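Excluded from the complex is one protein chain; the other protein chains are retained at their positions.
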């Protein structure tokens, strides 16, 4: 129940004071022992709570998903490896697991779809899981996504050949590992906001994504916003909040 | 002259082939010896070239500014310390130096102003120069800016008291040094895109802004886009490109 | 035997000189081959030796526990994974293993309980093992502990809702991973000492807890004391020494 | 005026509604343009706001000090170098500058003095400025301080000779640069809380205090709380909050 | 005298044994007190010793230059700031100081010029001093150099417009700061060896050239050889050894 | 078909416009879903695309290899561990797996062999896999390779004994882990270009190859070009491009 | 055969020229394919070659050991894990494997024993494997070793109780992880050379031994020589070279 409904019900006498107080608090947060659900987040930030699957047990995730489903929310669990997914209990039949991006989604109340679209661009085949995490996250929140994969800067003609697609998106997520140069090149070709995602692809001096991260933070293209290494989710989330403006 | 004008002039016979070719190239780039101006950038990216003042001599900057003014462009020079500013030659009378943010601006052709606004939020008094760099950059590109200064997380009531202002902006730039926690708190309170700017304020384990940078990249608030340490310009630029969508 | 008892026994002739010397030394330390037990530590520092389980074999730990039990001491083994615990030999029946925090405790001589309490606050569900290590350590030393879990800064209302509990503790342990901002917020809300514990929760630029560690060391809230990454034990230990003042 | 006084005055009709609202807000915070004073901090955290002098101009600091003095608060400015101190305007006659620790203090309302004391222990002569910052901060908040200087671990007899003084304090601040080993040794000798302060004393692999910081965070003595490199102020502040329990 | 000449002179009786031995040793190295000149280096490595000016006094450099000139060698002093250059003594009249690259050259015996050329490409105006160090070094060793400045990746058309020049060089030195992406783009466009030089241009996460260095080491273009940050000399030297093959 | 052939066929009417356009594009790049093959790379850079096996699935690699073989190209897959190699499907019978260097090669069209040769020098037995990656890569591109293994600087006579072999190569790849000193010594003995490859051999302060990498970048021998840690492939590739000049 | 013997045999005509040359070279080094044995090392450095087991296959190690045994040398293999040891072939019956330190030794020609001794001191039980590596290495080279284990600085009386043993050694190896403070304390108590060995014991800010390494390098006790993290072998080797002076 939303707070307004609770107040009405209480006024109407269909619920008593204790129930009313409990319901009001539950619209803000809900303590399920190991976890405190932030049920008010969607009202505040425009997007409901998302479950970070790493470091939580299958049991904890099962509990959280169940509690969220009861509130009618859509559910997105990130960084959920296949083994832990198999161990989840009580999932609804329409839950979908995306192994390529280690995501679980349950959509009870589909979001409306903006008319403009998000482009997700990636530099190499090995960056695919992170790019998919971004694309699927943006889709989870209702966006149309154009995927442009494997167009790294060592073969410029590949990216130049897709300039029209790049320029038709309202916001671009650009994913790259190794030296992470792709956002600089894309940023110099389009007038829309660019969100850069460094990946941990590479070895040696790539330092698990640090080289790409530093490269993106110091990009000679102005105004690129950067998210954490391998954080496809964060990029998709930010792309959604920009695409919905 | 834009390319269309050149073609017309050539067709009309008012310029000959050599001049036409030279003019067409100049609409793309212009080599002034030490520097190659990217005159086509505004067409491609929606915002003209900006001059990074650090590491260039006063003489080089004077040359670049003169060449840009001739093309009719607005001029923004960043990271221009007071001494170098004093040494510039040939500045027009309406050039404005902003010592608090080390910026120089010359506006020949004011940009139109979007109806929505940009908020620039900063954590402490020492973050002021970077916050001003962001705010003045956004204003240079035509945006209306709301400044909310000195509202760091150790005194939450200061930020909570200004929630309405935070929520009325279309995009927020959040500037903080030390542990850089402010974007996490702001990101949990608003539904608009948040651009986080770490500053080099602090000492010891602040490592000249690294602590704030890492904190912002790993923010528990979803979807914060981060720019380089002390890069107020980049944040203002990105805010403009989002606010203009 | 305490040194006083040894001297009395020797004077009374119930033990001879060799035994007396051996007993006196044993009250200071005891060499069991691979390890030298610091039996005098409780007298000096108010808390007996604690066994760091990592990097010791099950056999070595079994030896150490047996030797400590013989002196009448309480036993706390930290960082003892489940496999090594299963391999221990000769444990008394009242030994308790806490898998959620990888601790083993044996209490022979319960500590007295201070009237004031310790609060253990954590930012997210994934920080739970470290928070429990802190809470169980404080309890091992006799303290009453209030647990406040999953109240990270991206949903401020969760922490604000529990302000009374926060303020009623005599000392607070605050546990957080990722950007580690929670101690700054808590430190700005209470007048009691805050002990911050960074955790290795997070990925990429979290650098296994470094982001949280730097954030806590540079907190804009004054006077936060920080312990090592994931060192719930150290925080619980320090909380005990403060709570007992 | 405290909020209670405002309400009384309003009820009594000696102030009107606008004044009452303004006064109430001022008891929470006060916006003086570049800075927002957190006037409520002492009520919340037991200690009023302290001014971090680094990165603020002399003009800004003069403004802040004046505003604070008007509220009747005591003033502590840290990291105020001698040149900036000389440039301050409008200081009261009883303002005291401590060049050895770069602190400015103005005491309008002396704090009461706890019966127990704080010990400030330092490893070497070069650590003196940081140790004094800690000691003077603790004294500013009303504590009695015992100073034990230049007792580094390479000459153990120096520290052992002062064991009685160490053990008679209620809380100990231990300051050391280079390898930062002193807190480990002191922590093994006393039962009271130890606050460790790494300093930037040393060269090469000392990495401006990083070696000492890491050493203190990984101390084999249990339960040492660590503050930022050279953060004597933070240590003195935390010592005060512990000594006042 | 070369060793062959010494042996002939000794055989002919024009020098005695002591002189012969001294001369032979001098053709290998020469001890001038603070420095041991490696007079045999040109025979071994194809290029004579070069003087690293940083960390040597003007007096020491004057001695070294004088000793080298006496052997008939050409002299190149790198990293010689203007002040130290002014303080040198005994320079020949044809010594040339290059302030833009902090180099001093004296050419007594001009090297022959290969028919092929070296291209020195730089990303931005601020990279000019390092690019010039590379170009002047290559010229000192006799090479023809094509300079292509300020063609960074945020404006791709600038580099694409000069593809013919890029492809006509036998070896390319590519100089860039910030994210250092230019060698990846150039490496994908040419079939000749590319030597990448990261510069310390940039701030914040550029970490004095580390971002560019890591980017170049992890370049997605195959087979780029990297030299130290700001090491224009090393790149010019390597370009010479390749161009002379 | 090369573009010339397509044009001829279209002119002759043996293919229609759609086929012609498709063929022309395919000569530049080919999108096979997860990957975009850069079929034009050999024309641009003198060497065809090479497959980086790490982070790609066996299925993806099988697809890529099949597509490349169809174009008539030679295939080199690097960083392909034995398990993934076993899982590849559809390999031609003449595919060769090199377990010592984790490389797969298929040669359909052998490259011509330059008259000069490449030397691959390694410091220790543990550096062997990286040295072989370099040597096999150079051989894949048609070069004759001289291997000089286990000649580290702690036993100088081993390297001095092979000076003739070192000096007879046209370009030298020098592979070393730990302190990475070998390129400095070799660089002081030869006049040919030296490509240095740091390896991750070592422990502790070797930091997985960082010690060797820094050592090679700061080598006191002039003009050494460095590639990424363990990047034998890159060194072999660069050696080929130099040896073919 | 030593070189002298070869020359005699050749003069006596019992071997011909080819054999003589081969034998002479073999006394310097011996190429067994993957490895070049430095058979001359003992003559040059006083101690024969030691085999670093990490990164070599069991087959390679078996070959090396066999070749060394044939020359009559003693064999020490370090960093040989149990699995690889089990896979070795052709070991002589008197080969001894030391699992606690992962060492293999074969002594064919026992070294003479100096009258003075080496002390190996360690801070904690978890440092035991590294301490044993040092002690066994020193014993392999003929030294008498005194072991003083588990005497870390948090319980000073343990180390003070063994002062006589410390002072009776000619050289001390001091092994410690975590903050690595023990060498500073020992260095302040003895007049003999101290060799410090940081270990990777610890977690979080211990950074796999970096905290201890930095602490030892910046020790306030003068003149401590430090070896690599976990390098017990290097410390034992250096202790031998000092003890034999």
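As written, the chains take the letters A, B, C, D, E, F and G, and residue 1 is the first residue of each chain.
Just so we're on the same page, contacts are C-beta pairs under 8 Å (C-beta built on N, C-alpha and C of every residue); 3 or more make two chains touch, one makes a residue touch a chain.
The model shown is predicted, which means the values in this text are computed figures rather than measured ones.
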item: Touched by the hidden chain, restricted to displayed chains; value: D, E, F, G
item: Residue among D:6, D:201 or D:238 touching the omitted chain; value: D:201
item: Residue among D:151, D:213 or D:238 that touches the chain left out of view; value: D:151
item: Of D:30, D:62, D:126 or D:191, the residue in touch with the unshown chain; value: D:126
item: Hidden-chain contact residue, picked from the options F:46, F:114, F:142 or F:188; value: F:188
item: In chain G, positions touching the absent partner; value: 41, 44-47, 50, 170-171, 187-193, 195, 213, 217-218, 221-229, 233-235, 237-238, 240-242, 245
item: Hidden partner chain, residues of chain E it touches; value: 25, 28-29, 34-36, 38, 40-41, 52, 54-56, 60, 64, 79, 198, 200, 208-209, 213, 228-231
item: Contact set of chain F toward the excluded chain (per top definition); value: 123-124, 152-156, 178-181, 184-185, 187-189, 202, 204-207, 210-222
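The working rule: only the chains that are shown with their structure count from here on.
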item: Longest centre-to-centre distance from chain C, chain (CA-based); value: E
item: Distance from chain G to chain C - Cα centre to Cα centre, in angstrom; value: 38
item: Interchain centroid distance [CA atoms averaged], chain A/chain D, Å; value: 42
item: Centre-to-centre distance between chain E and chain A (centres being mean Cα positions), rounded to whole Å; value: 50
item: Of all residues in chain G, the ones touching two or more other chains; value: 124, 154-155, 204-206, 213
item: Chain pairs in mutual contact under the definition given at the outset; value: A-B, A-C, A-E, A-F, B-C, B-D, B-E, C-D, C-G, D-G, E-F, F-G
